[in-house]
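One structure follows; several queries about it will come next.
Of the protein chains in this complex, all but one are displayed in their positions.
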Amino acid sequence: MFYREAGQFKTTYPSDMAIFPIAQDRIGIGIILAMAFIFIPLFASDFIMSSVMIPFLVFSLAAIGLNILTGYTGLISLGTGAFMGVGAYACYKLMTIFPGVNIIVWIVTAGFFSAAVGILFGIPSLRIKGFYLAVATLAAQFFLQWCFVRIPWLYNYNASGAIEVGTRTLFGIPIVGPNATPEARYYVLLCIVVVLTWIASNLVHGRIGRSWMAVRDMDIAAELMGIKLLDTKLLAFAVSSFYAGVAGACMMFLWYGGGEASDAFNINQSFLILFMVIIGGLGSLIGSFFGAAFISILPTILKFGLPAIGVPLSGATAEHLIHITVGGLIIFFLIVEPHGLARLWQIGKQKLRMWPFPY
Amino acid sequence: MKFRHFALSTAAAVLAGATALTAIPAQAQDQIYVPLLTYRTGPFANSGVPIADGMHDYLRMLNERDGGIGGAKIVIEECETGYDTKKGIECYESTKGKNPVVYNPYSTGITLQMIPKASADKIPVLSMAYGLSASAKGNTFPWIFNPPVTYWDGASAFIRHVAEQSGGFDKLKGKKIGLIHLDAPFGKEPIALLEALSKKYGFELKLYPVAASDMQNQGSVWLNIRRDRPDWIYNQGWGAMNPTAVKEAAKNNFPMDRLVGVWWAGGDDDARGGGDGAKGYKSLNFHAAGTDFPVIQDIQKHVVDKGLSKTPKDKVGENLYNRGVYNSMLIAEAIRNAQKISGKKAITAEDMRKGLESLNITDARLKEIGMAGFAAPMKLTCEDHNGHNKVYVAQWDGTKWVKGSEWMDPLKDEVMPLLESAANDYAKANNWPARTEACQKGS
Partner (left out) sequence: MHALYMVLIDPFVQMVSAPDLFVQTIWEGLVAGVLYALIALGFVLIFKASGVFNFAQGMMVVFAGLTLIAFQDMGLPAIAALAASLAVMYLLALSIERVVLRPLVNQPDIILFMATFGITYILIGFGEMIFGGEPREVNTKAFFLPQGSFEIPILGGFVQIQKIDVAAAVIAALMIAALGFFFQKTRIGRALRAVADSHKAALSVGISLNQIWVIVWFAAGIVALVAGIMWGARSNVSFALQVVALKALPVLILGGFTSIPGAIIGGLIIGVGEKLGEFYWGPLMGGGIESWLAYFIALGFLLFRPQGLFGDKIIERI
């Protein structure tokens, strides 16, 4: 009833191929954007902004990146953390070499460096498949992480090996560095995420996305249909690493605000993002957001929310229970809906469409 | 139906969590809020647990025995970081609204994170003998304190120890000195100083990095050590790396009294892991181990025996436990000092900075608080946020840590220029603002 496409006629091909062909979808996306741009900054506390919303957006971006590779092209990667690291270090180097250029330019440019590294480590994907490829991407993870520690040029020969982020401004408002308010950082990040999501959505719905999915569903068949496997797979690696790189740069500059970067991009980061993609739903952009929300916000809510509503939990025990709960929920959701939270969303939409007469 | 039920309950849970997050409990008047960022979980928990217990128990003891400090009760809140920088920032963000007077990040990564943030928020950070060495420069870092020694002081004290053992600094020439370190910023910290010293004294420096993923898999590192045959080894390790290193050294028949750990490699568990072979293992230290001090006995009486602590009774007085006590003593003394300066009971973060900057813990004061012989006297100033205080070499006798050398000064002359240039570099790289906070006069 609430979600009816009946009566909405398409008269042109472009309108039929629109990403949101149904009016309700467009209204929905408008509401979500309004929430994100107006309501959340108005009503959320600093803590929610900086420890819930900003991490959520950063992880969403990384999850979209990995989803392009794993969900749409069917190539599992365990090197996302390292690709994010490449983005962060590239952004840092660019920022210190050309201090005059606005930092946002470098955050986005950093993605291209990450994409180049991604292509390099994507080459084995032409011969290796499945879990073999997953483990092969671990080579990227460990090698790049070693580089982050071992090549002092990357962190400007800093004695403590840290990325140091001074204040950077946009129109006179600090957006990066210790003086940047959570709101400012949030807005910059939100704009980046919205634009990149829009691009990703166009990519996956277009010719490129379809060739990725053809490769995922059966690569030999795709090849016979004239899709060049080499180009398609490497393009997926490049785009995916681009998103990861931008996410990494955002993480270091808009969320962490500098620090010991080599450790931030470790193997656990790669695993976390893979969790997000699978829990959220493979091959679904909105699922990437759901997954990121689930994995990044849930522990924070459990840790700080439960004591605040009166559930007494102290440091270590809470941490253990969080581990158990998150693990349990992962298994629970996989059993309830193996296709991820995005599938639940679809079912929800379907119910809304039928309601109140389910038959 | 099932789905709707599920969706509703999820929404309700998220909503409840979100509203709860925004609520911040009201702060009563005569209370001082001290958040303790600790880690009792994760791969480094073995070092984190005793420190967390020691820090908590000393402050708790002051609450139980004296009713707090100067009449103000201390509100202790532990926030679990798991030694994870991400969780550390979360802890910082979630507690900074409650008027904390000082932060103890307890991780080099989290400290580096906090330095710019806390400086902007004007909250002191006490990174006791860890963190950024350069933050010893009070003129550059008015809000950051890292007493009583920096890693560079530690490494230089190690060289002094080597020189003393081999009969003078001139005997260092031609010696081979190895540094086995965690392959991370923390582990690499002493390299710069040791390189400078190797040039000056003519010893050869050999580096043995251990990747964090290979902490318990050091076979090839020790093969390299066997090939190079260094005369002395300095161990800048952490967590599970230390017991493995001690064990490997014993296995490889490396003379244990020539393996010297940084103070973070001096846990009881670190040495115990090596069994009998670990006897003689050394570690730098700036406080005593054991329970033969009135302060530790007070903790036992007022906290541990009443069941107010999480620590197992037999772990009280272990090296890292006492380190937590020492850390909390610094906090408590700074609070007391700040109360004296400001004349207020419930001090602010600003007062706390002044309290830390004029901290002067003399022998007499140590005796008053039941710590005679527990630590060397220390003094901080506006310019010097570290003090470069005395350390000694502790030695493992097979069951406990005993004193293995006299208190000795680090090679301050070597460390200071490096600190100076590192602080300048930091300020330059970060467009760091010049210090605006006035120094406390006459203290």
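The letters A and B name the chains in turn, as written, and every chain counts its residues from 1.
Keep this in mind: a contact is a pair of C-beta atoms (placed from the backbone, for glycine too) under 8 Å apart; a residue touches a chain by one contact, two chains touch by 3 or more.
Values in this document were obtained by computation on a predicted structure and should not be read as measured data.
Looking at the complete complex, one finds that the omitted chain is in touch with A, B. Of the candidate positions A:V105, A:I324 or A:L352, contact with the unshown chain belongs to A:I324.
In the complete complex, the residue from B:D121, B:D269 or B:D425 that touches the missing chain is B:D269. The chain not shown here is touched by just one of A:V105, A:V195, A:M218 or A:L352, and that residue is A:M218.
Seen across the whole complex, the unshown chain contacts subunit B at 40-46, 48-49, 183, 207-221, 223-224, 226-227, 239-240, 243-244, 247, 251-253, 269, 272-273.
Listed here are the subunit A residues that touch the chain not shown: 76, 124, 127-132, 135-136, 138-139, 142-143, 145-146, 149-150, 218, 220-221, 224, 267, 271, 274-275, 278-279, 282, 316-317, 319-331, 334-335, 338.
As a convention for this text, only the chains that are shown with their structure count from here on.
As a whole-number value, the distance joining the C-alpha centres of subunit A and subunit B reads 35 Å. Residue ranges on subunit B touching subunit A, taken from their complex, read 3-4, 6-7, 14, 16-18, 20-23, 38, 40-41, 52, 78-80, 82, 85-86, 89-90, 93-94, 97, 108-109, 112-113, 116-117, 119-121, 132-134, 183-185, 188-189, 192, 211-213, 422, 425-426, 429-432.
Those residues of subunit A whose C-beta lies close enough to touch subunit B in the complex are 44-48, 50-52, 55, 96, 142, 146, 149-150, 156, 158-162, 164-167, 177-179, 255-260, 262-264, 266-267, 300-306, 308-309, 314-316, 318-320, 336, 344, 347-348, 351.
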